[in-house]
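As you look at this complex, bear in mind that one protein chain is not there, while each of the others sits in place.
Chains here go by letter, A and B, matching the order in which they are written, and residues are numbered from 1 within each.
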Amino acid sequence: MVSVEEVRHLAHLARIGMKDEELRLYAEQINEIIEYFNMLDELEIGNDVEPYRMSRGYKEMRDDIPVAFPADMLSNAKSMKGRFIKAPKMG
Amino acid sequence: MVRSSRLALNAYELVEEVKSGSISVEDYIASILERIESIDKRINAYITINHHALDEARIMDKMVKSSSSNSNGYRSTLLGVPLAVKDNISTEGIRTTCSSRMLEDYVPVYDATVVKRLKGAGAIVIGKTNMDEFGMGSTTEFSAFGVTHNPWDEERVAGGSSGGSAASLASCMASIALGSDTGGSVRCPASFCSIYGLKPTYGLLSRYGLISYANSLECIGLMARSAVDLALMLNAVVGSDMQNDHTSIDSSIDIKSINSTSLKGMRFAIVREIIESDAIDEPVRDSMLDAIASVEQLDAVVEEVSLPSLRYALASYYTIAMAEASSNLARYDGIRYGYTLQPDGVAWNEFYSTIRSNFGSEVKRRIILGTYVLSSGYYGRYYMKAQKARAIIRDEIMHVLRSYNAIITPTMPVLPPRIGERISDPLRLYTIDICTVIANLAGIPALSIPYSMHNGLPIGIQFMAKHLDEALLLRIAYALEYARGSRVKRCVL
Partner (left out) sequence: MMQADKVMIGLEIHCQLTALRSKLFCPCPADYRGKEPNVNVCPICLGMPGTLPLLNRKAVEYAVMLALALNCRIASRITFYRKNYFYPDLPKNFQITQYNAYEQASVGADGYMELDDPKGNGVSKVIRIRRLQLEEDPGRLVYDGSIDTSNYALVDYNRAGVALVEIVTEPDFNAPNEVRLFLNRLASILEHLNICNPALDGAVRCDANVSIRGHARVEIKNINSFKDVEKAITFEIARQRSLTARGIEVNSETRHWDDARRITVQARTKEEEEDYRYFPEPDIPSVILSSEDLEVIKASMPELPHARVERFVRAYALTRDTARILVGEKYLADLFEASLKYYDNARSIANWIVTDLKGYLDRYGDGSNGSNNSSSSSSSKSDSNDNSNVNTGILARITPKHIAELAVLVDSGKINRTVAKQIMQKMLSTGMLPSAIIQGMNVDMLSKKDELEGIVDRVMDEERKAVMDAISNEKILNYLLGKVMKYTNGRADPKLVLSMLKERIVDLRSSQ
């Protein structure tokens, strides 16, 4: 069971502000869904089964050729100081 | 202005008329915009209209005129065709919101590769369509811009998450549309709106510009009102995009051989676990059985197979999707773009948490769940296990597809639900994706074909084929379209 406190911690890890009633509702729904996910436990999988992953030869990767992007990349930033983007202070 | 009945033209028919000079692109686009103006208040398919659409139409008309003297003619295969684009696919200079408050004023500085290629083939972006926020949903009810109504029954949902794109085609507010499909988001609304919805092989279409929900599962999908339109679209957008997407595949699809009216020599599989499932509504099962009979009449062979690991598909799918989503959506923090606050004097954790509380409820739920399944101590139990389950399911599907050309299932196990009917029970809502998630887990192409109506409500049938066998799916679509004739309507005027 995922407790309300655990949901609060998850919400903090994900930086999503939630009120207490929201946390309670989510805890309830999340438990139901996680219980459903738990059916994966019954699936007997040997260590020989590789998790699904795509792979490619390294030669297919990008050449080291620099290209400057032409458009103004700051057009969507709202808090600026000169060409710096403003952010909250850390700490 | 063109007569309103002409708004139901298939794209390939429209292109012919434009090239022959009997329809001007400007007139056609103006009529489409007028129709949107008059009916989209009820349907709510569009979030944003492209205000340059008419200008672009005039340019197309000029190109047609200047090339008519040229013996080759104008080669663009989608010349002047009005295109609806799901609002999670980037369009340069046109707001792209993902139906989220978090991106309500975000304007991309670049076009998605697929958009660029369709524009290059002559298509005109009409606008950006409504969806479940960030693609998370099957009904287009989880949108910050309101629900999209099903044109066949406006009290019902259009399906999701590409509900706006499907509804725009079914109500003749566009001729072709782009959606995205992570677990069925193109095929579900296609089925509920009686149009075609193709989820291509993973990687066949570049994902550059598609705003990520679950990277390893999702594809840009194509939506149209005819098999030939779908083929034209596919032909315009395939081809390697390694310079923008390292998961993209370099392949072309041979669409020349799709126009056969027989399915002779084909072997189709139906899945016992789906046929026998009590999750399938009766009308849907009936339609499915009718479809089996139809393909058999077209000389295909249909046999039953078993996919024993299918019962783990949804758990595997949702675990992977939510894990990836929780990470993908971390970038929406209000600093570089999107919804924000003044950062002055705000503690950083509070800054993030306040801004990010503006995600909708379903998005928050999935981010929290995704955070949970990746968190310390749970990775092996959930994410890793889900990826292994995925490998097993994939193997089972591949095994079947070595003996059969395609697998037939209903696209959706239910008829389009009424608006509000399912939204309050997340888990129950997730379970209606059972037939569609398989293709995303396996990375194979799947096509929802509009097959029948039950009490005026559309029912779609899904065909899944092996990797890069899109041409086969188009051929099945063409043959069934020919065989079903006017029994299947694909838009409401």
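Here are some notes:
As a convention for this text, a contact is a pair of C-beta atoms (placed from the backbone, for glycine too) under 8 Å apart; a residue touches a chain by one contact, two chains touch by 3 or more.
Quick caveat: nothing in here was measured; it's all calculated off a predicted structure.
Within the full complex, the chain left out of the display is in contact with A, B. Checked against the full complex, the one of B:Met384, B:Met398 or B:Leu457 touching the unshown chain is B:Met384.
The chain omitted from view is touched by exactly one of B:Val2, B:Met223 or B:Leu374, namely B:Leu374.
Where chain A meets the omitted chain, the residues involved are 13, 15, 53-59, 61-69, 73-74, 79, 81-91.
Contact residues of chain B toward the unshown chain are 88-90, 96, 98, 103, 106, 108-110, 112, 207-212, 215-216, 243-247, 323-324, 326-327, 330-331, 333, 335-337, 343-345, 348-349, 352, 371, 374-376, 379, 383-384.
Operating definition for what follows: only the chains that are shown with their structure count from here on.
Remark: chain B residues 106-107, 109-110, 203, 216, 242-243, 246-247, 309, 311-312, 314-316, 318-319, 326, 330, 333, 335-338, 340, 342-354, 356-357, 359, 364-365, 367-369, 371-373, 375, 381-382, 384-392, 394, 426-427, 430 touch chain A in the complex.
Within the complex, the chain A residues that touch chain B are 2, 7, 10-18, 26, 29-30, 32-34, 36-37, 39-41, 43, 45, 49-54, 56, 60-62, 71-73, 75-79, 85-91.
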